[in-house]
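As you look at this complex, bear in mind that one protein chain is not there, while each of the others sits in place.
After this line comes chain A, so read on.
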Amino acid sequence: MRLPERQLAVLEAASATDERTMDEIAAETGLKPETVTGAAFDLRDEGLLTVTETTTEVAELTEEGREYVAEGLPETRLYRAAVDAGAADEAVSMGEVIGRADLAGPEVDIALANLPRKGFGTIDSGELAVDPDADPDADPEAAALETLADGGRVDDASVLDRLASRGLVDLAEHTTRAVMLTDAAVDALMEGVEAAETVGQVTPDLLASGTWADVEFAEYNVEADAPAVEGGRKHVLRRTADRVKDVLVGMGFQEMEGPHADSDFWINDCLFMPQDHPARTHWDRFALDVEPMAEIPEALIDRVETAHRDGWGEDGDGYHSPWSEEFAREVALRGHTTSLSMRYLSGYAGAELEPPQRYFSVEKVYRNDTLDPTHLLEFFQIEGWVMAEDLSVRDLMGTFEEFYRQFGITDIRFKPHYNPYTEPSFELFGDHPETGEEIEIGNSGIFREEVTGPLGVDCDVMAWGLALERLAMLTTGAEDIRDLHGTLADIDFLRNAEVSY
């Protein structure tokens, strides 16, 4: 018979007459206890060993138990103090005895509960009388605590249970396994058992020569940690963006593309944002030190200026704000990707568009905000719009419900809102998929005619926007956006961020 080396060692260490524990065999063979156990079970399965299990209860002192070993049980201390106070002769007031016994806090209740139970005395109407013949030194509970403290064993189960219920010891079960040779094993040993050859690794030689069939592969500790492997990963925010793009393409949206540095005309004026709007002051935008934009379709500029100054349509009023072409031509980093929507809707980005159309982008925008866990100077904006004849607020609601449902956000709520460029406008609210907290998840509306009219669009366009980071924080659980995005990112965080799909 051939057996793996460690099984052979265990077999040779076992006895046909006495049960030997795994620990004993481990000590004799020099193998690890878990290796011995594994080998023993394999041998049992071969019918060469019997394995018996014995369960014993092991008691261990709690912190409170150790305290009482040092100071005495509260009831014992109360008893002795009462004897000193003369309570053996005549009942004395409890207050006096408690003070004398130096008991504090919960110890008082413990002492008062256990003293009568142990027959040390009686309590009546706030007075304590003790039995002079009681012998606390013979108290089995105290004795058991002492024994455990000295590392001894206590076999009286009722005392242990009592101590456990008082929280003075913890009881735990301990299983010991022991093995004994079977008759078959004895026969096999008599006939002689050889160790099989073990090899560490599958090698080309081993495979080519066919010797793999005769060898035993050395066992690994398959539960142990392996050295870390760091594969490359797509950035967590890119993955969220991919998911958004997948959803939108699936809903029939085409992706837009356009410049990060753009004229205020495309960024704000087309959006019917008055030039003295607070968001257009230098505090909020990143103006660039380049020449004003030379090429903008003149007719479009004229129409946009008209909308700002005089309004759009017969009953339209303009803004009572200054408007200058010079400001419109200034170049800045875009504060939103709606500049792309304007370029596409006007036909400037490519072909003139006929309804119906759906377009989107997930691209970077720049805003001068205070950096904090939820705000960055640069972030990604999801922008989308639908162009069709006679779009209604209900179509807008239906589209956004469908979009957010893809991210597990159902029951979306539409709060009427105000934007200079859309009317009606809605802030979108939904419930956090995990915390259930109400969160703002976007801003939407139907573009005003002062926006679509000058662009030459004579049907309805509904649009919405949302920060990608907000969606990513929802889906990854990140709490500080700076961990995700930018040069302050922690490479470990990126490596360990949970994959979402």
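Just a few scattered comments:
Keep this in mind: contacts are C-beta pairs under 8 Å (C-beta built on N, C-alpha and C of every residue); 3 or more make two chains touch, one makes a residue touch a chain; residues count from 1.
Keep this in mind: contacts and distances are computed from a predicted model.
The complex includes a chain that is not drawn, and of the options "Phenylalanine--tRNA ligase beta subunit", "LAO/AO transporter ATPase", "Chemotaxis protein CheW" or "Phosphate transport system permease protein PstA" the UniProt name matching it is "Phenylalanine--tRNA ligase beta subunit". The omitted chain makes contact with just one of the residues A:A104, A:A228, A:A351 or A:V499: A:A228.
Within the complete assembly, A:G313 is the residue of A:G95, A:G313 or A:G408 that touches the hidden chain. In the full complex, chain A touches the omitted chain through residues 228, 230-235, 237-238, 242, 245, 248-257, 259-263, 276, 278, 282, 286-291, 293-295, 311-321, 331, 333, 355-358, 364, 366, 368, 376-378, 386, 388, 390-395, 397-399, 401-402, 413-418, 423-424, 426, 446, 448-450, 460, 484-492, 494-495.
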